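A protein chain is absent from this complex, but the other protein chains hold their places.
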Amino acid sequence: MKFNNRNVFISKKATIGENVRIGDNTVILDNVEIGDNSIICNDCVIGEPLNQYYFDSNYENPKLIFGSNSLIRSHSIFYAGSSFGNNLSCGHRVTVRECVSAGNNLTLGTLSDIQGYVSFGDYCRLHSNVHIGQKSTIGNYVFIYPYVVFTNDPHPPSNICQGPTIGDFTQIAVHSVILPMVEIGQNCLVGANSTVNKNFGDNLVIVGSPAKSICLTSEIKSKEDENKAHYPWMYNFERGMPWEGIGYAEWLKLNN
Amino acid sequence: MKFNNRNVFISKKATIGENVRIGDNTVILDNVEIGDNSIICNDCVIGEPLNQYYFDSNYENPKLIFGSNSLIRSHSIFYAGSSFGNNLSCGHRVTVRECVSAGNNLTLGTLSDIQGYVSFGDYCRLHSNVHIGQKSTIGNYVFIYPYVVFTNDPHPPSNICQGPTIGDFTQIAVHSVILPMVEIGQNCLVGANSTVNKNFGDNLVIVGSPAKSICLTSEIKSKEDENKAHYPWMYNFERGMPWEGIGYAEWLKLNN
Partner (left out) sequence: MKFNNRNVFISKKATIGENVRIGDNTVILDNVEIGDNSIICNDCVIGEPLNQYYFDSNYENPKLIFGSNSLIRSHSIFYAGSSFGNNLSCGHRVTVRECVSAGNNLTLGTLSDIQGYVSFGDYCRLHSNVHIGQKSTIGNYVFIYPYVVFTNDPHPPSNICQGPTIGDFTQIAVHSVILPMVEIGQNCLVGANSTVNKNFGDNLVIVGSPAKSICLTSEIKSKEDENKAHYPWMYNFERGMPWEGIGYAEWLKLNN
């Protein structure tokens, strides 16, 4: 129904794996490498050249590498010069610029805007409309919710460009702003609509503008079972996680 | 000028009404039904298959139904499995996932992102860049302004998914966040940049983070006539409303 090979353009310099499906009106440019069993939907531009292309006649695209089982939904744009592990899953209208390095199982929601020079660990999830400024560093199992912005210029405009650093398992709720160079530890929860302008350690609930730590995440009761703490969330949530089906405790044992 | 029938794809399993115009590079997939006198502009994907499509070889698109006089502007994406009344009007780059049920005269602004499993009454208006999370319920004549987010997970990530419920005529101003399961009554005004984390009744002005009720909407004077209250707004605003030309008071009489 969907993959009719209409108006598809694939550069001769692109490398396409086995069993890859490509949607109508999609363009795949030079030096793109797409892993086996991947799906690129309609109206995408994959391997968009960097800015130098427009001015340098000797320009050549740096490699853009997708692992196997990638799923990139329609109207998305990936610049050349990034590398993604296996099982990348993207919503629609995603924009990802150059020099992004991501582990396995990254999810990027619809309208996400990754400005480049960003690193992601494994199993990160960005929901719709997240904006990650350049020079941000994001750990493993970090989930970021809609309309969160990571910034990188402390006194705009200046010549400084340095984004935040986020520890493993931390959750950043909707509409929060993380200011430049801020470091947030592991297992934190940043509440909705917060403005985080200083560093925080591990296991903290961080809320407000400017944000303050109000308690430990372990003090938050589960809404599914009032006798349990909800955080660390890994014990209570497994959809799409490597511990799905066996639970986090068992998975930890098997992996230690 | 605009409708040149270039690179248009229409599935043989789609049903297209009388006098429908379809823009260049648009794809209309299986089991889409488009009402008479509708316009679908350029670069759209209408009837995007659900996620199962990628994994289930027996997958068939559920129906996607648009009433008559629909206008869907360019670069928009509608998933299969939703139903809209007459006079749907969309901006550009709208994304609407499955299991949305909407009455007549819905307006969706540019960049709106409707995550699916949402119900809208009649005459709702979403301005640009509104994000409605799954399992939200929106009454009649509800207007939602740019960068508002409806959320559905109280302790992210958890297994709970339940969005807000909004009463008739309520207005939600720019950049506000409505937290999961929150119920807001009829005829309320939520102020700009608010975070609403609890339930509110009818006729209230609700502002701040966390949001509080500061007065009745009837206490707000009109900026067009200082001797009048502006709310209930239906007595002072009629563009595109069913009482246009006769006024709300007269229309109420005719309809009771």
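By written order: A and B. Residues from 1 in each chain.
In the analysis below, contacts are C-beta pairs under 8 Å (C-beta built on N, C-alpha and C of every residue); 3 or more make two chains touch, one makes a residue touch a chain.
Remember, predicted model here, so these are calculated numbers, not experimental data.
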| item | value |
| --- | --- |
| Omitted-chain contact residue, chosen from A:T151, A:T170 or A:Q186 | A:T151 |
| From A:N25, A:T107, A:N203 or A:N236, residue that would touch the chain that is not displayed | A:N25 |
| Of B:S11, B:N42 or B:N87, the residue in touch with the unshown chain | B:N42 |
| Residues belonging to chain A that touch the chain removed from view | 7, 9, 11, 25, 27, 29-30, 43, 45, 48-49, 53-54, 61, 75, 77, 93, 95, 111, 113, 115, 129, 131, 147, 149, 151, 154-160, 175, 177, 179, 193, 195, 209 |
| Chain B residues touching the omitted chain (full complex) | 1-2, 4, 6-7, 24-25, 39, 42-43, 71, 74-75, 91-93, 110-111, 128-129, 143, 145-147, 171, 173-175, 189, 192-193, 208-209, 220, 222-224, 230-231, 233, 236-237, 239 |
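Here is the rule we use: only the chains that are shown with their structure count from here on.
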| item | value |
| --- | --- |
| Rounded Å distance, chain A centre to chain B centre (Cα mean) | 27 |
